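What you see is the complex with one protein chain gone and the rest in place.
Per-chain numbering from 1; labels A and B assigned in written order.
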Amino acid sequence: MKVRVEITRRASISDPEGTTVARGLRDLGYDEVGEVHMGRTIHLDIAGDDPDAVMDRVDEMCRRLLANPVIEDYVITVEEPA
Amino acid sequence: MSEPLHRQLGMTDDEYDHVVEILEREPLDAELAMYSVMWSEHCSYKSSRVHLRRFPSDAPWVVVGPGENAGVVDLGDGWLAALRIESHNHPSFVEPYQGAATGVGGILRDILTMGARPIAVWDPLRFGSLDDAHNRYLFDGVVKGIAGYGNAVGVPTVGGEIEFDDCYAGNPLVNVMCLGLMKREQLVLSAATGEDNLAVLLGNATGRDGIGGASILASASFDEESGAKRPSVQVGDPFEEKKLIEACLELFARGLVVGIQDLGAAGIACATSETAANGGMGMNVDLDAVHLREHDMTAPEMLMSESQERMLAIVRPADLKAVLGVADRWDVSASIIGTVVPGGDLTIHHRGELVAEIPAASLSEDAPLYRRPLERPADLDALWSETPAVPTDDAAASLLRLLDDPAIGDRSWISEQYDHMLFLNTIVEPGHDASLLRIKGTQKALAVSTDGNGRRCRLDPRRGAALLVWEAALNVAVTGARPIAVVDNLNFGNPEKPEIMWQFSETVDGMSDACRDLGLPVVGGNVSFYNETDGIDIHPTPVVGVLGLAEPYPDPPPRLDRAEAGMALWLVGPEGDPDLAGSAHQRVVEARLEGRPAAPDPGAGRSVIEAAVVLADVCPVLHDVSIGGIAVAAAEVAIRSGVGVQIDPGVDLFGEGPHRFLVAVPADLAHDAITALGASGATHRVIGRFAGDEIVLGTEVVSLEEAANTWREAIPRRMG
Partner (left out) sequence: MTQRVAVVVFPGTNCEHDVVHALDLLGVDARLVFHKETSLDGFAGVVLPGGFAHGDYLRTGAIARFSPIMTEVARFAEIGRPVLGICNGFQILCEAGLLPGALVENRDLRFVCRPIHLRVESTGSVLTGSAAVGDVLEIPLNSYEGNYVADTDVLDELERTGGVVLRYCDPGGDVSDAANPNGAARSIAGVARGSVAGLMPHPERAVEAILGSADGLSLLRSFVDSLTPSRV
């Protein structure tokens, strides 16, 4: 099944890229822009048909490699069930 | 009915007929694709070759001259240096980050191909004015691309130079020079010798990157959509390159390769045909063995792909296991794609079908050679008839305007984004006339200066080009190094215009004259034509890179920041009339471009270079006088050293006449300096002294603080 992992910088950790993008948007006149947080998206193609089991495995992958819990949060979404 | 295939691929009818003559039949699609790329201007130098032959390229210390992947010179005691310069102008305009990054990656492989470890990179850059947002985007992207690739691949970027001029707005110039170092026994050539030896493709998987006209062949039908297929942008992977470099160096060190060739333009087609031709052999190539990133590629696409970070190694069958072991250790993919055979034919199969069978040497040796018409530009007489005005007042204001110019002001905004220290060789870092790199464990150090001056070459390409060689040679000499070799990157407009070809021919003659006068061999070069946008050509912009050898190197070496209060300011070299033709003063202060630059004076030039080499061992500061003249040169020393300078009245402040440099001379070393100068035959004059906290230009005064702030902010204030 296809699984999407979205990783973002934790709110308490400085995010220079997000801050810079926010400033750039405001410079262009988008005054409504508040905070901007940069992140990355990882698309995984996973063998298996039990969504719960796949979620558990991907959660483990996030904790071990895909995200750094010291600075990052993550959200896992099943995009396309098997 | 659309145009014949060869025309879609950019070949003329005559060129096509020549292919038919060579093959004695109509070419297959893949064959035609190979000829079209290998006979392109970029690969064959068909418009420039006839001129490039005029460069002097011999000297006793030249080990490998022009025509190989890089020039190689002997540094003594078993050390060899490999050097090359390249351009990535067009890719950088399309995608500045990746264009510049892949330019760095490509030249590293050229140096690696000779058996040398790439130890340093220089980046001469040219853009339109930074007052324009798009030019800022290009500039920022190119610098980040060089940094992103060079820093990660682990080769320091230790210098370069920069110009801003409107003529580069639609056509930025991104040149890159690389220096490699090896012991003599490591030298490898790109020849496939030895029947039954194997061709092993190392590195990245092959995809559809950068396929030129050959991409037309990807579609079965040649309809009007063909023209819309643009070559895809090449994407660099410095991590793959780093592994490839380490793996190849291990292969060389263990003597596991017979020959090697990097894959650049025309990828597999070029690498297989060139190695076979260089070895006087043929090669059977099986495209099904190539490791691919995209699995539905056609034979022409695979042959033409410019996927980055790939090398073709020729290995003995007995060594294959060891070669694959090294590749595996470094996580480098490898596939055995060919076998060396006698006879000279390059035979290529794909999915069981014969897709090409051509004489390997014909792709390079039979390439067309053009003698394009030359015509002196009509406007030169008018430009020469103007006598540049000699500035008489407002020297202080002019100096501040010059220091605020991003081509003159502090360039550390650029160089601090580059790792310029790796390997612990850099003993004079970017921001000086030349960078100086020691060779650890020896008394030797290598100096390199890259120089270009499009505006002066526009006014007189012959003199302008000659002056570049003289200036770069003096730049390395002020670090204590004797110039030993030159590489050149000739950036020009459309060669089909006789005026552009005249500029090109004059440039070659001017450079050749200067090199002969200096006894300097040209060991390699690159030509970039068609730098035109909407019919507007760039200024003729030759860029030279001069390599110098200092032995023993001065310790400490002269630097711009070692002047102190009480030191005298000397000018070494001839004092003619102020030369303002094409000067920075004309550009920045007067917004003009006119006059004819002074011709170099070989006798004076040689003695001044000799003087610089000997004075580098004696005096703390030596600084070449170039753009902005003596005023800017003295101000740079004052700002960098944090001490004021007083220049006597009557000194030519803004002229850019050749063969001159400044020296800061401590009182107790004046006698030694005069003795050192005596033998060189160069003249000198005391023109001022370092003291106080002002820059005094005759009767006018600028505060050092204001000058320093202006100079420091020249780039940052524009880039935000």
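Here is the rule we go by: a contact is a pair of C-beta atoms (placed from the backbone, for glycine too) under 8 Å apart; a residue touches a chain by one contact, two chains touch by 3 or more.
The structure displayed is predicted, hence computed values, not measured ones.
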{"item": "Residue among B:Arg126, B:Arg438 or B:Lys497 touching the omitted chain", "value": "B:Arg438"}
{"item": "Which of B:Pro4, B:Gly67, B:Gly519 or B:Pro556 contacts the chain that the document leaves out", "value": "B:Pro556"}
{"item": "Touch with the omitted chain, as defined above, among B:Arg208, B:Lys243, B:Arg606 or B:His623", "value": "B:Lys243"}
{"item": "Chain not shown: contacting residue from B:Val20, B:Ala253, B:Ala382 or B:Leu424", "value": "B:Leu424"}
{"item": "Touch list for subunit A against the chain that is not drawn", "value": "9, 12-17, 20, 65-66, 68, 70-71"}
{"item": "Hidden partner interface residues of subunit B, rising order", "value": "144, 147-148, 151-154, 237-240, 242-243, 246, 329-331, 412, 415-424, 426-427, 429, 438, 440, 555-556"}
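The criterion applied here is as follows: only the chains that are shown with their structure count from here on.
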{"item": "Geometric centre distance via CA averages, subunit B-subunit A, whole Å", "value": "42"}
